[in-house]
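Left out: one protein chain. Kept in place: all the others.
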Amino acid sequence: MNIPPAYVLTLSGILFALGVIGVLIRRNAIVIFMSIELMLNSANLALISFARTLAPAQEAFRGHVFVFFVIAVAAAEVAVGLALIVAIFRSKESIDVDEVSSLRG
Amino acid sequence: MVLLEVVQGGGLFAYAPLIIALPILGLITNIIFGRRLGERFAGIVASGAVALAFVIAILQFLALQVHPEGVTIPIAEWISVGSLSIPWSIKVDTLSTTMMLMVTCVSMLIHIYAIGYMHEDVRFQGDPGRYARFFIFFNLFVAAMMVLVSADNYLMMFVGWEGVGLCSYLLIGFWYEKGEDGIGNAVAGKKAFITNRIGDFGFLIAMFLIFGAVGSLQFDQVFHWVHEQGLANVGVISVATLFLLLGATGKSAQLPLFVWLPDAMAGPTPVSALIHAATMVTAGIYMIARSAPLFDVAQSTANLVAWVGAVTALFAATIAVGQFDIKRVLAYSTISQLGFMMAAVGIGAYVAGMFHLVAHAFFKALLFLSAGSVIQGVEHGHHHIEHGDGKPFEPQDMRNMGGLRSRMKVTYWVYLIGALALAGLPPLAGFFSKDEILADANMENMGVYILLAAAAFLTAFYMGRQILMVFFGKARSEAAAHATENPPVMTIPLIALAGLAIFGGVLNLPGVHKLTDWLARTIEHVHATEFNVLVAGLSVLFALIAIGFSWQLYGRKTMKEGDPDPLRKILGPIFVGMENKWWVDELYDFLFIRPYVAISWFLADVVDWRFWHDWFHDSVLGSAYRNGSRWLAQVFDLGIIDGIGNGLGNITDWGSQRLRVLQTGYVRNYALAVLVGGLLVLSYFIFG
Partner (left out) sequence: MTIDLILFVGLALISIMAAIAMIVSRNAVYSVLFLVLNFLTVATLYLLLNAAFIAIVQITVYAGAIMVLFLFVIMLLGTERESIGGRIRWQIPLAIVLGLALAGELAFVLLRNDIAQGSLADLSVEFGSPASIGRVLFSEYLVPFEVTSILLLVAMIGAIVITQKQRREGK
């Protein structure tokens, strides 16, 4: 399929920006977390796009392998992060990140 | 014999420094040990030191027989600055040795006398511990006097001059807490010192002038210069000698600076005898005799010297006639006789002056010591009768004496000898010395002669008056009636001095002129005075007439207790003047002392205290300082410096308050900040 890589990368950039906005706007910790996953995902898209651009060179596979690892690490990160959110919820009864402001100076 | 060989070799001169060292050694010994080892020890050490000094003086005399031109023995280099060189050397020549011999001999006798006298006196005054101190001062005096007479330049002489002045002050005020109002003796000492100081000022100015003209203060160099260039510089020499005269006037108690000597009688009698009769007061005469070459050139000043001496002689004699204190009579007599000496050196009769100086030392010391003996005898009598009515008793007032001839025989006889010597009756020493002066005055200056002859007349008169009042007639007080003679330690020196008074005339008998020849070695233009029979005869005649007058007034009908003095009726107001010393002290007080005290009071109180201290220091300086420091403290320190300190704190506080806003505690804000940072970095990489 002959899609200009530039467009894919642009889409990746837009998705990333949307992920950033999501992190900054939302107060729900889980939604923030999901925005972070969105950002990761957009990075994966960019990697795959570059891998396709470089194909059929041998090092093109590196992009795919990288994405594989990113997904694995994202999974581990989600597990731990959600465990943290659960632990915070236990003490604060809320997952509103604005509640976690006791370091306010 | 060995001594002759040594003498001929001139080796004896080397002992000359001992003449100063021995008294100093004596006084140091007394300072260290005197109080601890007792009166006898202190007295013997002091007298022994002076006696040894007398021996040294004799040795110098012997040495001078062989080398009559004398030597100068250097001891040390005192001042050496630029062109001014003042070495300390001892000049042993005939003139200085004459003084050395006389001073050490008389001092020795008086020291021995003082051993006994002070023993009584410290008990009478109530402080036996002060005995040693007396002899320390006495020895110091002898040492200073030796420095004076042995000096070979004007400045060293001045050192001795000041030294004897100091000792005089110390000894006059020996009983410093006694006297009128509890400070009378100290005041007398102060008066002596200050009056002397005026004279010293003259001496200093003279030294400056001499140094300025000659370039040196050494006697030989100055006299050499006078010989070479004296006639061309008569003006300078005249002024210098005028100031030397001022110095001599102060030290030798001439007009107008004689007022200290009568008050100096407040000191113990040995002091009066030694310092104020025989030695210190003669320093002025000695100084003029030493400066003979200068006075030979400055005839006008020499003339003035003679007139000052003559007028003083007559003036003091008149006062002596009206005095009732036994020591005061002798004090004014001393002033009068010093006038004789001054007149002699003024007319150029240096030998006559020195002759009279030595003879007068003998019989005036004798008279003073005898007077002391009389006073102590009367005090003994006073103690015996146990102060009956509580009235204050004056042991020195002649009106409280009388009839002591029978009670104090030795004292009477020696006193008589001294009085006759003073009156100038042959063959006692006083006749020859005074007659030589009169003969010289007759030749040189008639006016001076007349004044001196009148003074001699009065001298005989008041001595007769004194003898008759004290020793003849009936005792006018209980104390006199019980007076006792004094122990030998006091009477033996008296007898020795009486011997000197009798035989002292041999020094310069007319025709033999030993002293003239002796002094001619040192002083130039010395001539032997011919014996003037007319003058001699007139003076003896006047003396006898004067004694006759005194017999008429005081001997025929002796005064009884409470009688007024017969002269009072005869002379009336003149006698009152005599008795009150012609109000000279009162005049000085009015003319000088009161304005001076007023000025110094003004300066002290108004200028120094009120203006300077109160206004200037307190108001001006003090308040300026206070305001300055207040400004520094408040405006500068509190305001600016504290302001800076506080300001920094405030700024930090303000800044941190503002920056605090960033610490919201919200994670999303921090994430936003991260985004902003990331955007900036990205922009930099893209666009930069």
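Chains: A and B, in written order; residue numbering restarts at 1 for each.
The rule we apply is simple: a contact is a pair of C-beta atoms (placed from the backbone, for glycine too) under 8 Å apart; a residue touches a chain by one contact, two chains touch by 3 or more.
None of these values were measured; they are calculated from a predicted model.
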| item | value |
| --- | --- |
| Touch residues of subunit B, complete complex, unshown partner | 664, 666, 668-669, 672, 675-676, 678-679, 682-683, 686 |
| Residues belonging to subunit A that touch the chain removed from view | 1-22, 24-28, 30-31, 33-35, 37-38, 41, 44-45, 48-49, 51-53, 55-56, 60-62, 64-65, 67-69, 71-80, 82-87, 89, 94-96, 98 |
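Simple rule for what comes next: only the chains that are shown with their structure count from here on.
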| item | value |
| --- | --- |
| Subunit A and subunit B, separation of their C-alpha mean positions in angstrom | 122 |
| In the complex, subunit B residues that touch subunit A | 660, 663-668, 671-672, 675 |
| Interface residues, subunit A side, partner subunit B - complex | 20, 23-25, 27, 97-98, 100-105 |
